[in-house]
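Every protein chain but one is kept in place in this view of the complex.
Now for chain A:
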């Protein structure tokens, strides 16, 4: 690979990055500027948030169960199975709950946002809106971002709660007393963990919404382009969630 090719790739990468942050910046500014599309926000909240409830419940339930199962196996030789509730809670609330809920939403919602906006781009509906005098960011991006900013922390809380139920079901099967399970939870957690658990999804919501919208609005070609964009949005969002989670965790640890 010669220098010219590397140069071209780097220029394209930084140009895309610049455009991505420009869109994010313009969207954040427009969160506070009229007009507000309340109806569009309600539709998106239902479509992106409420409809994702079931997969988050399933994710929480089975992750909690498998976490408890593995913890029980590890803790049994040390006669410390009473701590299983705490271990499930600490792992889920701080890390797995936000990340798994966001990844599920990224897969389900991120691809849907991209496909919807991508289709609007290739069928010239976005151009038609612009000609009609609409601010595209305000009309299409802001309601989706707001819906996810509200929905994802709530979905994460649901995922966390259901995972504790899942952990309890598994523990009960192994004869752990319910009181012991519940009492173990505060022993492993502090209040800051709860703050961490609902702060992370805000950042992940920003990533899922902005990536979905950015990739969707930059879709080129026809049906094939829309498919490629949807795939790209899911992969990008998922990777960005994992990377961001690491840095957010480092920051939270530093302030502990």
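FYI, contacts are C-beta pairs under 8 Å (C-beta built on N, C-alpha and C of every residue); 3 or more make two chains touch, one makes a residue touch a chain; residues count from 1.
What we mean here is this: contacts and distances are computed from a predicted model.
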{"item": "Per UniProt record, name of the chain withheld from view [\"PKD-like family lipoprotein\", \"Sulfur compound chelating protein SoxZ\", \"ATP-binding cassette domain-containing protein\" or \"RsbT antagonist protein RsbS\"]", "value": "\"ATP-binding cassette domain-containing protein\""}
{"item": "Touch with the omitted chain, as defined above, among A:7, A:46 or A:124", "value": "A:124"}
{"item": "Sole contact to the chain not displayed, among A:51, A:70, A:134 or A:249", "value": "A:134"}
{"item": "Touching residues (missing chain, whole complex) on chain A", "value": "35, 123-125, 127-135"}
